[in-house]
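Note that one protein chain is taken out, while the other chains of the complex remain in position.
Right after this comes chain A.
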Amino acid sequence: MAGKSSSVAPTTYSPSPTLKKQQRNNQQQPIFKDVDWVRPDGRAFQHCRPAFLRTGAVNSASGSAYAEFGNTKVIVSVFGPRESKKAMMFSDIGRLNCNVSYTTFASSIRGQGSEHKEFSSMLHKALEGAVMLESFPKTTVDVFALVLESGGSDLPVVISCASLALADAGIMMFDLVTSVSVSCLGTNLVIDPITEEESYQDGSIMITSMPSRNEVTQLTLSGDWSTPKIHEAMQLCLDACLKLGEIMRSCLREATSAPHE
């Protein structure tokens, strides 16, 4: 590091204003309450971002997937089934070990990724209902996710990408797992929100489902909601999950039909 005198890193700050400061400065909070408010990226309220999915992104892993939803870029590796840690007790069903981490440059302010420590356990809860743990007794399947860039709606993208990676690794599952989130902004419901929309949201709902079985493995609801709005949002999520499930299936089909080296 430059600077001969300091062995401790100098304190630095980022010149870009944080989103909250922007809100205060611009006083643009009520803009989305405007009837003809358009989303910053021009999407309709009911449109998700176009998804780019690819399996086999990491050669060292048993299975892996890379997902890009707009500016949210996630890479997931699956290792296993492999030997559990020696300290673990015997288990006649398999174990699932999940870890989600952020790069330091994922969000606009450096190092903000450590605010999402609960994502690892949420990913575990989303997947454990779908994975056939009895098919790999005594062993562990490790699912490691790295968020390369956080553009909003991070956890749903991580969950969908993780399920794709598990399928690529050949881990037996009841069905693919897909996840979508919806934000409530005033009276509007927007699906697959970006970071800016998430910062203005009054409430958010995230659903993780197994589309072909029409079963929900995880539902997270937070903020200000009225009961009819919840029903509407849930239906939006489930429909989007169904479509996303088809996209993931076609991605897997392409991967298997591609010529093998």
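Note that in this section a residue touches a chain if its C-beta (ideal position, glycine included) is under 8 Å from a C-beta of that chain, and two chains touch if they have at least 3 such contacts; residues count from 1.
Heads up, the rule we're going with is that contacts and distances are computed from a predicted model.
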item	value
Identity of the absent chain, which is to be given by its UniProt protein name, from "Trafficking protein particle complex subunit", "Ribosomal RNA-processing protein 43", "Proteasome subunit beta" or "Dynactin subunit 4"	"Ribosomal RNA-processing protein 43"
Touching residue (missing chain; options A:A61, A:M122 or A:I171)	A:A61
Sole residue of A:S101, A:T139 or A:S199 that reaches the chain not shown, by the stated touch rule	A:S101
Residue in contact with the excluded chain [from A:T55, A:S150 or A:Q201]	A:S150
Where the missing chain touches chain A, by residue	1-6, 9-17, 25, 57-61, 64, 71, 73, 75-77, 79, 82, 99, 101, 103-108, 110, 142, 144-146, 148-151
